[in-house]
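This is the structure I want to talk about, given as structure tokens.
Of the protein chains in this complex, one is absent; all others appear in place.
And then chain A:
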Amino acid sequence: MTTEMADTTAEGKAQQQQKQKQLPSKDISSKAIVPTSFFHAKWTCTSTDAVLLAGVLLVAVIVRCWRLSVPNQVVFDEVHFGKFAGKYINGTYFYDLHPPLAKMMFAAAGRLAGYDGVFDFKSIGLDYAAAGVPYVGMRVLPAVLGALTVPATFAAARACGYGIDTALLASLLVCFENGLVTQSRLILLDSPLVFFTVLTLTAWSMFWTKQGRPFTGEWWLWLLATGVMMGCAASSKWVGLFLFPAIGLSTVGDLWDKIADRSISPTRWLAHFMARAVGLLAVPFAVYVFWFQVHFMLLHTTGEATSMMTPEFQTTLRGGLNVSTDRDVFYGSEIRIRSSNANSGYLHSHTHNWQHDKGSGQQQITIYGHADENNLWIVEPAFNTTVDSSQGPVKVPTGTKLRLRHKTTGKFLHSHDKRPALTSDDQKFELSGYGFPGFAGDTNDDFKLEILSGDKNQVGSSDHVQAIYSRFRLFHPNLQCSVYNSRKKLPKWAFGQIEANCMRNCLPRMSTWHVEYAHYPNATTEEVAKAQYRPLSMWAKIWEYNLLMAESNESLTGDHPFAARPQHWAWLRRGTAYWGGRGHFVYQLGNPLIWWTSLAAVVLFGLVRVVLFLLDKRQIAASMGGQRRVYLSSAGFFVLAWACHYVPFFLMGRELFIHHYFPALWMAILVLAFTLDMLTARLPHVVRLSVYVVVAAAVLHVFHTFSYIT
């Protein structure tokens, strides 16, 4: 064994025990509740290790790639991710609530395998073979990534200071975990995610083996590798972000210990601090931004999902929104009014009426996503007032009362003391189209246009309405309410369009509007000033996309039949049916033996930690047969990481699936291996090995039993 552990010798044990007796509070691992610093093992890869690494990789590749072509149909979320790969290949813009890296990897794999982006992965069970899709090539990517996690597990265990036997056991447990196997045989994002998560923590463990020689090349290599891998994990799925608290807490703990180390000068400490800030925060951030940049470069052409983005975003896409409109809005201009807050569309009306029993029965006012004739409005002076346009068109200043006449039906935008269709809130009023030939209208047609903000670079956009540049609200003085975008879908009788109503005490949050198209019909031939959306910068695009992702994540509250809450994951209470047909099934289910025992190992760690905590407080020495430091620091870190990848899910309201547990599962498996090592450390070597063999055999047996649905 090349692993050197300072206190495996009898002398070391005695020393340690004595030390604990005297200065319990100075011992790092016994001070913190969860020890954040690893044991400083000094592992360097030997030829034995190299052979074993290659060996486990081979086994893992065979297990992951066995009958990879079955089933030859679209399985579960391949529906989405296969389709997205096609979009990358075609360059059509799409939106998804996950970051882009893993999807781009599938696109690359598809491209290499010869996928042309035509097949649309429309529904589960569609036949690949018939459509000639090189799906096996695409599935090889997750399989290889999944297989690589196995040698990585071996390395991580070795780097934490464990022997070849324990490292082998850990990698076998990962290799024969049915859930991880299923997940890495399909075109799903979890295999890349787990891969990057595992590599992050392996690199982090390696980094710790270089603790004795800080700022050397290898030290930097592993630090930066951790950062890059962590960035990639976060760029695959946001679950990767949970690595940050795990590694962050461990770093804070380490830096805290370094303060006490008088041999480290304050300047050197600052260097340590900065190195980690760069490696573990700046680098992952740069990686994340980089992949988004690639994402936007690949998706250069407008697609179906474009309408979800702001107009400023859309103008950056080829074939996207290309607005060029008259800048100034005059009395008599035809305008199209867009909701500035949510990308729901334009203020709209059509020749259908509100229902009589629950509304006024007057013409409907809605918000509609597509530009058509029915969302053109004509600016007219307020009821009983006139504007003299004989000297040329008159601009519309802020704070004036005006009326908006619907161009195709001639009705005025109107509000009155009636409840809107979708609420009984007495602070909200119905909007309707009102008026008929020969009727002059009334004061309920009047709206006060108040500009909330103008464009800094456009002189006068805060004083007079300018298309695109002036953001305003439409205030109804009689009812003291503002035109409001409720973002609620109306029923079928209003064609599922979005509701607009007039709301009192309304914040600008959802009641800001702007003119997207303006045209003065009697324009003289003179050149008129034009207005355009300003295309977004890369940073603004990334920011907008990420905000949208956060929003969609929050609102993902369906009732999927196979959704599972986190309290059921660790018990493996239920799996997810992925695919079924012709007597075969693919059912996402873990290896129960591994799931249950790894959970038990985590719980055991918690108990041991609490007992030690109390014993230390009582100043009773407990060295756990010399295993204490290695076990507490290594298992402690992975339990911390496990908790970071598991506990936050309890706070999430969104729909969750068992595959969200996989990163945490990998950490629990390592804890399991470390625990077995700790428990058998004092047994004779033969006994210990036979325990390992029995465990491995049992796991293999269970794997085999469940392998038919894997």
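Throughout what follows, a residue touches a chain if its C-beta (ideal position, glycine included) is under 8 Å from a C-beta of that chain, and two chains touch if they have at least 3 such contacts; residues count from 1.
In this section, contacts and distances are computed from a predicted model.
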Omitted chain (choose from "Ribosome biogenesis regulatory protein", "Phosphatidylinositol-glycan biosynthesis class F protein", "Dolichyl-phosphate-mannose--protein mannosyltransferase" or "tRNA pseudouridine(55) synthase") - UniProt protein name: "Dolichyl-phosphate-mannose--protein mannosyltransferase"
Which of A:L201, A:L298, A:V483 or A:M503 contacts the chain that the document leaves out: A:M503
Per the touch definition above, residue among A:T423, A:Q458, A:N478 or A:S707 touching the missing chain: A:T423
Contact footprint on chain A, counting only the chain that is left out: 256, 259-260, 262, 422-424, 427, 484, 488, 491-492, 503, 505-507, 509-511, 559, 561, 614, 617-619
